[in-house]
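First comes the structure, then the notes that go with it.
Of the protein chains in this complex, all but one are displayed in their positions.
Right after this comes chain A.
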């Protein structure tokens, strides 16, 4: 296998509020562990962006101020984005990046910051912020878990990434979380998103490999730790909220899942 999977990480200096490096690291490692060559290019805000070079584009989230800088930069390339997405370019957009994919983001004052408009989606600023642990059910890759923290309420006309099991999701009202359209994945879930959700990570990787025309077999990996983190999150943070602190044994009555390694007791 000579060709490598090329991933673009857009504007990491501006959009890395929610540990998107964790998502990149997960994609990179899961390729490396399978012997698939992978290159990640970090694109900074001033650089030209040639979407046709890449097999997967990652767009993260930043603070409002930084996100406006990015929106201004991106909107100039709307046409290129529209044709790339229509041609099946895989995109993973998290939090602010997810909002940027839509028609606009409406600020509290009513002003609309235009987005990339590659999706029939819009976001309206709201109060309070929707913050907390979240779990959703995806028809394709099962449960997805993580953390959400967003003021914006997002609505769209596409398939959601999943159905909310616990948490707020796109707008706290319609029980939907994220978006999935063509090869675009958008979500408010970070924490970051991919390490604890290896099935989703592999789904996105497979999508990118197919798009790249790389005939790679995503062999199963020893995901014991990934699954343990996923399961522990569900057990301690979703099923048993509000949980108590893990303190000294005598004053900790929190349900304590068995450790996944070690032979203690």
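Everything below uses one rule, namely that a contact is a pair of C-beta atoms (placed from the backbone, for glycine too) under 8 Å apart; a residue touches a chain by one contact, two chains touch by 3 or more; residues count from 1.
Keep in mind that, in the parts below, contacts and distances are computed from a predicted model.
This figure omits one chain of the complex; the name its UniProt record holds, of "ABC transporter ATP-binding protein", "Heme exporter protein C", "Electron transfer flavoprotein subunit alpha/FixB family protein" or "Lipid II isoglutaminyl synthase (glutamine-hydrolyzing) subunit MurT", is "Lipid II isoglutaminyl synthase (glutamine-hydrolyzing) subunit MurT". Checked against the full complex, the one of A:64, A:159 or A:174 touching the unshown chain is A:64.
Touch with the chain omitted from the figure is made, among A:177, A:202 or A:226, by A:226.
Panel shows chain A; residues 13-14, 16-19, 21-22, 25-26, 29, 63-66, 69, 129, 131-133, 147, 149, 151, 190-192, 195-196, 222, 224-226, 228-229, 232-233, 236-237, 243, 245-249, 252, 256-257, 259-265 of it touch the chain omitted from the view.
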